[in-house]
Structures are given as C-alpha cells and as structure tokens.
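Missing here is one protein chain; the remaining ones are kept as they sit in the complex.
Order as written gives the chain letters A, B, C, D and E; numbering starts at 1 within each chain.
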Amino acid sequence: MSRIDGRTHDQLRPVTIERGWSKHAEGSVLVAFGDTKVLCTASVTEGVPRWRKGSGEGWVTAEYSMLPRSTNTRGDRESVRGRIGGRTHEISRLVGRSLRAVIDYKALGENTVVLDCDVLQADGGTRTAAITGAYVALADAVAWAQGKKIVKAGRKPLTGTVAAISVGIVDGTPLLDLCYAEDVRAETDMNVVCTGDGRFVEIQGTAEAEPFDRAELNSLLDLATAGCADLARIQNEVLAADLER
Amino acid sequence: MSRIDGRTHDQLRPVTIERGWSKHAEGSVLVAFGDTKVLCTASVTEGVPRWRKGSGEGWVTAEYSMLPRSTNTRGDRESVRGRIGGRTHEISRLVGRSLRAVIDYKALGENTVVLDCDVLQADGGTRTAAITGAYVALADAVAWAQGKKIVKAGRKPLTGTVAAISVGIVDGTPLLDLCYAEDVRAETDMNVVCTGDGRFVEIQGTAEAEPFDRAELNSLLDLATAGCADLARIQNEVLAADLER
Amino acid sequence: MSRIDGRTHDQLRPVTIERGWSKHAEGSVLVAFGDTKVLCTASVTEGVPRWRKGSGEGWVTAEYSMLPRSTNTRGDRESVRGRIGGRTHEISRLVGRSLRAVIDYKALGENTVVLDCDVLQADGGTRTAAITGAYVALADAVAWAQGKKIVKAGRKPLTGTVAAISVGIVDGTPLLDLCYAEDVRAETDMNVVCTGDGRFVEIQGTAEAEPFDRAELNSLLDLATAGCADLARIQNEVLAADLER
Amino acid sequence: MSRIDGRTHDQLRPVTIERGWSKHAEGSVLVAFGDTKVLCTASVTEGVPRWRKGSGEGWVTAEYSMLPRSTNTRGDRESVRGRIGGRTHEISRLVGRSLRAVIDYKALGENTVVLDCDVLQADGGTRTAAITGAYVALADAVAWAQGKKIVKAGRKPLTGTVAAISVGIVDGTPLLDLCYAEDVRAETDMNVVCTGDGRFVEIQGTAEAEPFDRAELNSLLDLATAGCADLARIQNEVLAADLER
Amino acid sequence: MSRIDGRTHDQLRPVTIERGWSKHAEGSVLVAFGDTKVLCTASVTEGVPRWRKGSGEGWVTAEYSMLPRSTNTRGDRESVRGRIGGRTHEISRLVGRSLRAVIDYKALGENTVVLDCDVLQADGGTRTAAITGAYVALADAVAWAQGKKIVKAGRKPLTGTVAAISVGIVDGTPLLDLCYAEDVRAETDMNVVCTGDGRFVEIQGTAEAEPFDRAELNSLLDLATAGCADLARIQNEVLAADLER
Partner (left out) sequence: MSRIDGRTHDQLRPVTIERGWSKHAEGSVLVAFGDTKVLCTASVTEGVPRWRKGSGEGWVTAEYSMLPRSTNTRGDRESVRGRIGGRTHEISRLVGRSLRAVIDYKALGENTVVLDCDVLQADGGTRTAAITGAYVALADAVAWAQGKKIVKAGRKPLTGTVAAISVGIVDGTPLLDLCYAEDVRAETDMNVVCTGDGRFVEIQGTAEAEPFDRAELNSLLDLATAGCADLARIQNEVLAADLER
C-alpha cells in the first residue's frame, strides 16, 4: 500500500526541531512533524507549588493548546468559551506526565518548569510532536538553569530523553506517524511515549471502529518503538549543536 | 507475595452488580469492585444531538463524577468550583468511548443514551468499575427501549459486551484489580477495556515511576485479559436474571 | 381522602436511616423517606475558615446536590453547566442553617464539619430528608471527633436534635410528608425544621397557587410539629445503637 | 423598649414609593423603607420563554442585586466574581414567586415582565422593599402594556396586590420592619409576603440564635400581617395618582 | 443646525452633581449629564493590593457597570451571564486610568480607593459622566480619609482635577456631549479626558463610518477642551460647598 504522502508504512514524516525560537523563554523550539507545527516553550521559575514546598524537589507541568485556526475549520477559543475542553485537558496531562518521567525532582531542586505547547498548524500527531519538542525545550531550559546556578551543578535533572509517536491501523495496515487524513480513517489509533532507551512511559490505544487483537497491538508497538528510537536520535542530534542565546 | 487484602496476584476483588437500583432510570446498577461503589444509570431520550440529526444513527455518551466524600479526604465539588477537572473529563471520555465500542448506531436508531457513573465510595479502580457497571445499565436501558418500541425490533443495538479492569506493577509484581493502597504504590498502572470476545477497546498504560519494558507490558496484558473475561462472565450471569421493574 | 400511597393525611412515609454507609466519612447515613434516598456524609477537618480563625469556635456547613438521574427526567450536571442553580444554593444554605441551630460552636472548638447531602433518588421531600439524615451523620462525626480527642471532652457540641418535614395543602386537605406526585399538585407547600423539643428552626411556606390564610397555616404547623417529633424519635432510636466502624 | 430610631415595636419606617423613576422602563419605582433604597424596574417584552410558547400564558420573573457599595463595607461585584451568590439567587427567586402570586397568566397573554430590583442603599429589609416596590412597577408596566394593546383589554392580569415586610425578635421583643442594626441582633428573623386581602404568599422564618416557639411565631405573624396591610394601603395610594410618562 | 434637544453645537447638557448621595460610601455622587444618570461611589480601604505592598504608595481603581434596564432595551446582567463584556472592561479601565492621572500615590499612602460607577439611566456619554462624577466622589473620599488621619496631613493626594466629555461628528458637524440619539448617528465618536489645567489624560477617537481627517480631529479637540473646562468649573463649584455627613 502506498500512503497518501508516499511514505512507507514505517516511515516518519520529515521532522524538524528549531531550537531557540523565542527570545524570552528559557527553552523554546518550533517542532514540525510534516505539516504539524507546535511551538514549545519551557519557562523556569524558582519555587514550587505550595503542596511541594520544603520538599527539596522540583516540579514540571505542561499546557497544550491549539490556535483557533490551526485546524482546517476554525474552532472556538477556549478562553472565549470560558472553559477548557476535555481533549485539551487530557493532552496537557499526558504531556506533563511524559516529561516528568525523565525528571529527577531532587536534582531539579525547588524549581518549576512549565512547558507550553501551542499548536500553530495541525495535521495529525499534535500531541506526539508536542512531547517530542517539549523534551528539547526542557533540556535547553534545564541547561540554562544550570548555567545560572539556579539548578545545582553536579547532578543531572534529566534522567534520559523522551519522545512520542502515533501509530494506527488504516485499512488493516499498521502505519507509523499518521497524518490527519490517515488519522480520521484509522480503525485503531495509538500514541506511544518512549524513553531513549526504548522503554514505555505511556501507551494509549483506542479502537475507533473494530476492537483490536493482541497481534495487531504487537505490530503497532513494534512500529512505535522504532519510530521513537528515530525521534530520540533526532533529538540528540539537535541538542548536540550549540544554542546561541 | 501476599496482597494487602489476601488476594492472589491474579484475583479480582469481590464484584457485585445490583440491577434496577433506581426507580427512575431506564437502566441502573450499583456496581462494587470491593469497596469501590459506583452508581451507574442509563438515561434514554428519543432524538440525538444536533450534529447527528437525520443520520438515522443513535448516540451514547457518559459522565463520570465522584461524590466529594467518596474518597478518604473530602474533595471540592466541581459544581462549586465551576469547572470540571482534567481527570473527570478524561474518565468521562474514556467511559463513553468504551461503551460506544459495542453499539451499532444504526440499530439504536436516532436515540441517545447518557450513562452517568457517580462514584459513591472510592477504593481504586473507579473507572473500570464504572465501565463494567455502565455496560449492564446500558443493556437494561436498551432492552427497555426495545420493549417500548423506541428502538426497532429485529436488530441488536449491542454488538457485544464490554468490561474493564486495572492492572499494575507493585514492588516488581504484576497485580490484577488494584485497590487504592496498591494503586498509590504502583510503579506502572494500566487500565484495559476488553470486549467479551477478548479483544481490546482501550489500553492506557502509564509509568508512574520507572518506565516499563515490553515483557512487563505483556504480563500486564495477560492479567488484564483474563480479568476482563471474568468480568464478562459476571455481567452475563447478572443479565441472565429477569429484571423486575 | 385516601392518599396516592394509602397513607393517612398525618402519616410519614417509611423512614429508614442507615448509619455507617461510607467507610471514609467520619459520619455517614443513607436516609430514605419512602422512595427519596439521600446519602449524607459528615466530614470533619481540624481548623476553621479564615474569617473564624482564633475565635475558639467551630463551623458547620452543608452542600446539597442531586445526581443527574435522581429524578424522573435526567437533569444537566451543575458541574458541566459550570454554575450552581438557585435551588441548589437555597437548599444548601437551608441545610447548613438547620444544623448550625443545634451546634455549640465553643464546644466544637476550632473544627469544621461539612455535610454533603447527595440525592441518589428523588420522590419529594429531598431537603427534609437531607436535614433529618444529616443530623445523624453529624452526631456520628461529632462522636468520632470526641473519640479522637479532636473535640474536647466534657462539653457537648450538640445542643439538641433537629429534623425536618414537608407539609402541604392538596385539594384543600393538609397533608404530611408529600411525595412528588402530591407535591406537584399542592396549592401550598411548606418545609418546617424543628428541634427535638418542638421549637422551630426554620419555616418556609409558599403559596404555589392560591395564597393561604392563618387557619390553613395553623393546620400545616400542627401536622409538621407532630411529624418532626416522630422523626426525632426515629433519630434517637437509630443513634442509640452502637456504630461499628 | 425604645427602638434605635425611636419607633414603636409595630411601626414601619418611613416608606416612599416614587413612580416613573426611569425614562426607559415600562414601569419603574424608587422605593425607600427608611434608608433602604431599591430601584425597581419592570421590563415588558412580547413573547415568553421557550418552554411556555404556545400556551397562551405569560411569564413574570425577577432579578435582585446589590450595588457593591450599597452596604457599609464594599462587596465584590458578582459580575466580576463570575458567579451569583446563594443569597442573590434566593432573593431573586423569592421576588419572582411573590409577584407571580398576583398574576393571571392567561390575562397577561404571551408576554414577559422582568422585574429588576437593584439595591442602591441597604439598611435591612432590602428584599421586602424590593417586593413592595416591584409590585408598583409591575402594575405600571401592565397598565402600559394594556395601553399599547400588547395585553388585551377586558381582563385583569393582576389579581390583587402584594407586599412584604420583615419581622424579628430582638432582645425578646417582636419588632416590625427591622433596620440593619436591629437585624444583626435578631434572635429570629422572618420575612412575610402578603396579598392585599391579608393572605400569605410566602413565610420564611429563621432562628438565628435560639429556636422559636409557636407563641413567638404567632406574635410575629400578627405584626407582619398588620405591616403588610399598611404597605398595601400605601401602594394603592401611590398608584391612585396619574403617572406622567 | 438645531440639535435634537435644542442645544447649540458646543453646549453641554444640563449637568448636576449631587454629593453625599449614599450614607455608606466615603464619597458618593449622583451625576447627571441630561438624562444620563450615574451613581459614583468611592470606597476607601486601608492597605493596597499585594503587588504594591511595602511601596508606601496607594492605589485607585474603578468598576463601571450598567443596570440592566438603564437602557432602552433591557440587557442581560453580566453577573447572570457569568462574565463581564468587553465594553464594560474597557470603560472600567478607562475610568481607573483617568482618575489615577490626578493621584499622587505617595501622598495617598498605602490606601486603596475603589470607584464604582453604576449607570442608573443611560442616554449617551455614560463613561464621561462616570469620570466626571467619580472625580468628585474621589475628592470627598480623600478629604474623609484625611479627616480620619488615614491619609497623612500636609500632602495633597490629588494633584489636580479631571473631567471627561464626548464629542462627535454628526451629519458633518462637530458636536459636544452627544446624547444617545446623536451618538448612534455619529460618523466619528471621540471621548476626551482632560485635567483642569487643560491637558489631555486620554483621547479615544473612533471612526464609526468614514475615517476622519486632521482638520476634523482638530475641531473635535477644540470642542472637547472647552467642554472639559466647563465641567472642571462645575466640579469646583460643587466641591466648594460643605458636605454634610
């Protein structure tokens, strides 16, 4: 089967991660998975939420949002509606959990990093692009905080890398990194978050049409694990360059 | 290892499903997974949301909520705070998706079923108890609607059964159906929703502490699949009895 | 006149008060006035709201709510609508005032009791059942707090008992404890809250159709006073038993 | 006992009702009970809420609010807080019910009157002043609607008059029309709404400190009935004058 | 051209400013610009918002609101809608900025004045009447605070006076102080806030229909400057009288 954009079933879309996108944020990237573009900023503040004060441990949290016209049809602004929708809540929580999986709170010290992932253009896989980009922004922010002596030297607040990819079954075939046109046709849709050493941080699989069996699940996990490994390599390459501030 | 309540690692808590709990709802059950008690009601209304009108197809949706003192420490009411929290949103969406997996919208016709899952007492596994109980309430509501000729005879709106169970790794051991005391100590936590024929509707696995590997994932899926099969059997037994209205 | 459920005009519906319903709350009862069922929990926390700190006095407050399908037709959840309705506000305030009428704030010390009254099934008289049940939950919670030495020994935080009942005029006849079918037909509807010694804590009478005169008011008050005395007796009997925790 | 402002126990404060206060509203009065001043406007619109369409019957509703500095200490605006408080809800509902008690919906036809009662200065008894003033505004609005042929001639939309007064027990003495300084010291506080022919529309009595007995209740009702009769007389005198528009 | 109410193009409507309108507020005026009537109260509280604590400087802020039936057609209450509209926000901010222009924060000390401007009847120019009246209420409140020694003697918290007026181009003619009937027909609408010495605090000009050129702008500014000078004179005359409290 040939995919809508000519990719093979196990091929990522072109992935770009542009560091230092914002002059204000301590870490910031514009990440693209094909036509999906997400601006990820990492904001460092000294101190932690009240429930964590005095623990000596830091905190990392995330907020995900889509610009109203990031999609094909304009959506209402959640600020105008006065409430955040369930999908936004769900993804914000997922992004936060995913990044916290590679944080050593003690090493971070009583500092907070907020990751803002704002989707500028959506074409499927916005949450996985957000997690993948947010990791790079977080790494830059942590490095900045170490440079400023806000985070103590000699310890590594990041215990590894984290990336995420979507997989799904379309017309019976397992595919990696679905674009929107594929996503709407998928019978099963799964988002997988992996650490750089190939273990799972989060698996969320949903049968959109038919329930899926164990064999299909295994095919999807194989695809996703390989995809996340590719993303981890890209993250490492991007972070290897010096960041001009 | 002996569990806190003496169960083996692959043993469910005592499960009870009491049908016909409410005199008003078209379907209603009080489901208990050990000390977790959820009141599930299914409300049938003729007609569908505006975006579905004229399609000839029905709709099923769900709302999950916890009473403020269903937990060990009283939580604020979401109605008083004026907004629904992310966790509530997330679980409501999960319950709705899970039940829709076994619905034939055409056979349901332009009717809507709303499943309300209100946690009266929480001790871990509230979302899985909610899904498992909601299926029974839904089955009773659909039968009611067929009896009232609201849903046409000769077609089966339910294409199968659906149940859910939690699994997790505690102190390195995979366990089935975690109670709260186990849940807070779990390194990995997974909720699995299966159809009665053993296929997956939803898998949500989260590394709470250490990321998990493929072998651990497989152990958890084995446990969950067996647990869901047990629940399906209980659902069928319970539904085999006549419901006095 | 024979009533819809065969009662005499001055007869309560069957009243049951099941103590210790919840394993988490310091006090909890499931109260039933016929088919009206309300879960009342009393949550004790040390400390008082900010405006009361340092006074040496405690506080008691209440929140009332109906499950969406506690009624014949499903109502929207107030948490989903994002605001509490006027009726809910009004009844929450009434329940709180009623319970505070029998509290000695000094004897309670700087502790707070929150009474949550959640209507699981509604058939008229939900607010009166809530008050009557909440008193028992409150008594258990106070006893618990005394057992834990949170409330000092030697003083009695409860100065008496409190119960409530509805009365109304239906087809010209004053009736006690209206069920829903009677309530919707009532020309005048009154809720009366009494202490165990027969005095009034609150009287709320409303002419739903025709205004009522002094004679009618007197008949209603006579009925209500007798009904509250019956409820006080039931409360005392129920509380006389040991509560297994 | 001599009262704080020299009145006898059964004496109203000076009551003034200034009709035609607003050039926009179909009916409007500035009502004063002593230093309590409430602006009541009645707005007529053709048509009724959706749930009443096609019934041939009209609707009357009310909204009560206090200006932030109508009280001794400035209160937050409910519009700024984003939600209406319980007290506001409760009083708005009371005012609406009270006015509806003297409306013949059929004679009103499918028209709606909204009564806005905005407290400009508060000194106790704001809800009773609001009801008493709103009746006069309503009467003017109904007359306007009849003049405009919006309401059909030959039928009387108003079946009587309605007024309200507060009573309370202060230092053991029943008093009529409590000012704020008396209200805060009252052991029992009661608001009574009467029709012009002396029957009750609403009675709301609350024990603020000690519960009250039947004899005290009777004294309060006697005072209130006489006070409402005085107010009905004042309403009629005021309405007897021509209103210049 | 003769104006709708017979004024010349550069003539204010009758302006009245009634001081001491409220018995509670530290400063209060009922200001009228023709049929536009705004109740302005100034509330003094010791202390400042958190972000200003310890600065030794005070704060002045304002809230503007319209009663629902202050206009020809009843508007929804913002408290009922649960959110403040853009226009309300905008005018509240304008009033606050305007008054702060004449405040010496150091001389005010760590005290806060809140100006509430509630429109009782609207006929165009509500924001300019609000600013003009609020200044007088503020002056009385500051004098009160000095009398009470809350504000230290020997310094002048008010550095001058401030007033505001609307101007606009109607049928090609620049007009001063537009009433509502003129305002809706204006091609250009401008609000100008001036200090008593004739300098500008705020200029907000909007082309409602055709863009306006520099010459038109200059005509409007000439009119507004003269109008504000008249208002400053009226403010000073009104404040010259003793205020009986």
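Basically, a contact is a pair of C-beta atoms (placed from the backbone, for glycine too) under 8 Å apart; a residue touches a chain by one contact, two chains touch by 3 or more.
Since the structure is predicted, the reported quantities are computational estimates derived from the model, not experimental observations.
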Chains in view that touch the one left out, judged over the entire complex: A, E
Absent-chain contact - pick from A:R83, A:R185 or A:R214: A:R83
Hidden partner chain, touching residue among A:D5, A:E18, A:D35 or A:D183: A:D35
Selected from E:A164, E:V201, E:L223 or E:V238 as touching the chain missing from the view: E:V201
Residues in subunit A touching the chain absent from view: 22-25, 28, 35, 39, 41, 43, 45, 63, 65, 67-72, 74, 77-80, 82-84, 88, 114, 116, 118, 120-123
Contact footprint on subunit E, counting only the chain that is left out: 83-87, 89-90, 92-93, 97, 101, 190, 194-195, 197-207, 210-214, 217, 221, 225
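The rule is simple: only the chains that are shown with their structure count from here on.
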Set of chains adjacent to subunit C and to subunit E: D
Distance from the mean Cα position of subunit E to that of subunit B, given in whole angstrom: 59
Subunit B and subunit C, separation of their C-alpha mean positions in angstrom: 32
Touching two or more other chains - residues of subunit E: 82-83
